[in-house]
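Note that this complex is displayed minus one protein chain, with the remaining chains in position.
For reference, chains read A and B in written order, and residue numbers begin at 1 within each chain.
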Amino acid sequence: MSGIPMDRAAYEAEERAATNRLGMWTFLATEVMFFGGMFVAYVLYRSSYPDAFAVGSRTMELGCGTANTAVLLVSSFFMALGDRAARKGDRGALRGCLVLVALLGMAFLAIKGYEYASKVDEGLIPGRGFRYPGPPQLPLFMTLYFAMTGLHALHMILGVCAVAWLLWRSSPRRHQSVPVEPVAIVGLYWHFVDCIWIFLYPLFYLIGR
Amino acid sequence: MNTLPPLAAPPRAEPDYLRRDRSLRSWLCTHDHKRIGVLFLFTLTGFFLLGAIAAAGMRYALLSPQGNLVVSDLYNRLFTMHGVIMIWFFLVPSIPTVFGNFILPMAIGAPDVAFPRLNLASWYVFLAGGVLVLTAIGAGGVDTGWTFYTPYSSTYANGYVMLMASGVFVTGFSSIFTGLNFIVTVHRRRAPGMTWFRLPLFVWAIYATSIILVLATPVLAITLFLMALERGFGVGVFDPRIGGDPLLFQHLFWFYSHPAVYIMILPGMGVVSELLTCFSRKPIFGYRVMAFAILAIAGLGFLVWGHHMFVSSESLYAGLVFSLLSFLVSVPSAIKVFSWTATLHRGSIRLQAPMLYGLGFVALFTIGGLTGVALATLPLDVHLHGTYFVVAHFHYIMVGGMLMAYMGALHYWWPKMTGRLYHDWLARISALTIFLGFNLTFFPQFVLGYLGMPRRYAIYPPEFHTLNVLSTAGASVLGVGYLLPLFYLSWSFFRGRPAGPNPWGATGLEWRTASPPPKDNFEETPVVTEGPYAYRPEEAAP
Partner (left out) sequence: MSTPAAFLALEQASTVAGKVDLIGGTLLAVSLVVVAGLLAVNLYFIVRYRRGSPAPRPPLQISPGKLEAAWTTGTTLVFLGFFFWGAQLFVRMERPPPGATTIDVAARQWMWDFRQPNGRREFDTLHVPVGVPVRLRMTSEDVIHSFYAPSLRVKQDVVPGKTVSLWFQVTKAGTFTLFCSEFCGSKHAAMVGQIVAEPADRYAAWLAAGNPGSIARRGPALFVRYGCAGCHSPGGSVRAPPLERVYGSEVPVAGGGFVHADEAYLTDSILLPEKVVVAGYQPLMPSFQGVIPPGDLVELVAYLKTLGSASPPPARP
C-alpha cells in the first residue's frame, strides 16, 4: 500500500483485507454472469416481440418502480457514508448509517411486495392462472419480470441480513474496534445489488411505455 | 483413514496432516486444503464408479442390436445418469478439487488457500448436490440426457427432472466457491519470489480453469433455473407456444457447457506439463507461449459455443462465425501438443507410470483434437453431428485426455499425499491396459459415427452390430484397467515403501516439504529464486 514499513500485525491485516476484497470482486463477477443469462433472454425476446413488451411495460406501476429506485440510491449513499465513518473510526455515525441502510432496504422490499400483490390481483402471474388480456407473448415478459426482480429481491434480503450482521458486529459491547473491512465488503455487495436495479428499472418500467 | 499402522510412522518433529488428529470429526470439520482434497478424492472415486456402472450397463445393452437386458426407457435413464454424474460429479471437479486443492497451495508456497472455510463449504455443497442427484436417480431417474434440452425436459419428459436439475444447480455453487478460492489464492498467496512467470503450468491451468468456473457456471445455474421454472410452474421461457425459443435454451446451455469442456481439459494440460518435464528432466519447451496458450484457450473457449448448434437452425452466418472461431481455438491446443513433443527432445526420459499416463494423454488428446477439427468443418459436422463420431470425439478429449491426466496426477502426487510408493510395474501395466482398452472402446465409434449411427439409440440397425461388439469388448478391458489402481494404490497406502520428500527428483515447491506434508505445508515459507522446471538432463535422477 504505502512505502512506510508496517509492523507484522498491520501487514497481515492489510493482506487479509486485500484478499477479502479480491474475493468479493470475484464473487461479483459471478453475479454479473448470473444475471447476464436473463438479460440475454430479455434482449432477445424484446427484440422479437417489442409490442408485447410495450404492453407488459404499461402494466408496471411506474410510481412504485421510481420510488424504489430513489430508495435504493439513497441507501447506497448512506452505505458510502457508513464506509467513510468506519474508516474514521466513528462508531456512532457508522451505526446510524447502517440502520438507515437496513430500513431503506426493507422499504424497498415492502414496495416490491406491494407491487407483486397487485400483479396477483390483476392476474398477471404467468402460468396456468394467467388471465390478463394481452398479446400471447405477455407471459414471457411477466416471467422475466418476476424471475429477474425476484432474484434481485433475494439479493436484497441477503444484503439486509448482511447489514444486520454488521450492526451486531459493530455493537459497542461486542468488539473493541470499529469493523472497517467488513463494512467495505458488504458495501461492495450492496452497491452491486443497487447497480442491478439501475438496469432493471428502465428495462421493465421505462422502455416501451 | 484413521487406522494407520503406527509402526510405519517415522519419528517427526510435527505430525503430518494425516496423523495430526485421526477423529472423524477432525476430517469432517477440517479447514486443511490437503484433507479437503482427500475428501474430494474419495467422493469423486465413488461418483466415478457409479458413472462407470451406468456406462457398463449401456455397453452391455448395445451388445445386441435389439437391446440387451434393458428396455429403451432404462437405457435412456442410464445415459442420462452416466452423463450427469461423469460431467458434473467427476470431470468438472476432478483435477481442480482433488489436486488443485491438495497441490496448488503447496506449489505456490502457501500454507493454505485464501478462504479455507469456503473450501470446506464447497465440499459440503458438492455433497448436497450429489445427494439430490442420487435421489433423483434412485427415485426412478431422468431420461433427458445431460443436456436437458427444452421443450423435452420442461414439458414432455417423465421422471425427476426438477430434482436432477436442482442437484446440478447446487453443485454449480461448489464449482464457483472452488474457482473463486483458487483465483484469490493464486493472486494473494504466492510465496516471496514466486512471480507470475515462475508459476508452474499446472497452477496456470488451474487459474485459467477457475476463471471459467467463476464466469460460466452461473450461466448454467440461471439456465437450469429458468428450465425448472418452466417445468414446475408452466411459465414458459423457452416454450414456443407463447413465443419462447427453444434455441435460447441451447445458446445459454452451451455458453456454459462449451467452456466446461475447457474446465475439463485445461487442468489435464497443466498436469501433463508437470509430468513430461519431470520425467524427461527438461524445462518445458516455450514456457511463456504455453502459459499464454492456456489463457487463449480459456478466453476463446467462451466464443465457440455455437458449434454445438450448426444443424439446430441457427443462422447461416452464426454457423460460419462459430466455425471460424472453433478452428482458431484449436490453434493454441496444437501449439501445446508440439511444445510437449519438443520438450522430450534431448531430455533424459524415464518411462515410469506417471510418464506413461502423460504420453497417453498427448496421443489421445491429439486424436481427439484432430477429430474436433473435423467437427468444426461445417459440412462434415452436418453429417457427423449427433452421431457416435461426436461420442468418440469427446471421449477422446475427456476420458482419453482428462482421465489419463487425472490418473497421471494421482500416480505422480500419490507419494506426496500418502508418503508411500506404489508398485511401479503394476502401475505401468494398468496405464497400458487403460490406453489399449480405451482405444478399443472408442476408435470403433468414430467409424460407427461416420456410417451414421446416431447417439442415444437403445436399439440400432444390424449393420452396426460388429463395431458395437468391438466397442463393448474394449470397454471390458478398460474396466479392468480402471480397477487395477484401486487395488495397488490401496495396498500401497498401508504397506507401500516410504516415499521420502521427493521420490521423482521433481522441482516443484510441493516436493520441498515432507511426504505427507505437515499441516501448514512448510516448516518455513519457501523463497523462490528461479522459474519452474529447472531440470538439467545430464543430472543423475534418483
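By our rule, contacts are C-beta pairs under 8 Å (C-beta built on N, C-alpha and C of every residue); 3 or more make two chains touch, one makes a residue touch a chain.
The shown structure was predicted, so the numbers you read here are calculated from the model rather than taken from an experiment.
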Tell me the shown chains the invisible chain touches, ordered by label. A, B
From the list B:A121, B:M162, B:L247 or B:L295, pick the residue that touches the absent chain. B:L247
Contact with the hidden chain, among B:T30, B:S273 or B:T387, goes to B:T387
Which residues does chain B use to touch the chain missing from this display? 72-73, 76, 143-145, 149, 151-152, 155-157, 240-247, 280, 285-286, 289, 311-313, 316, 319-320, 323-324, 327-328, 330-331, 334-335, 337-339, 341-342, 344-351, 359, 362-363, 366-367, 370-371, 373-374, 376-380, 382-383, 385-387, 447, 450-452, 454-463, 466, 537-538, 541
Touching residues of chain A against the unshown chain: what are they? 48-49, 51-52, 135-137
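In the analysis below, only the chains that are shown with their structure count from here on.
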Nearest whole angstrom, what separates the Cα centre of chain A from the Cα centre of chain B? 36
Under the touch definition given earlier, write down the residues of chain B that touch chain A in their complex. 114-115, 176, 180, 183-184, 187-189, 214-219, 221-223, 225-226, 229, 233-237, 242-245, 248, 251-252, 255
Going by the contact rule at the top, pick out the chain A residues touching chain B in the complex. 15, 18-19, 22-23, 26-27, 29-31, 33-38, 40-41, 44-45, 48-49, 52, 126-128, 136-137, 139-140, 142-144, 146-147
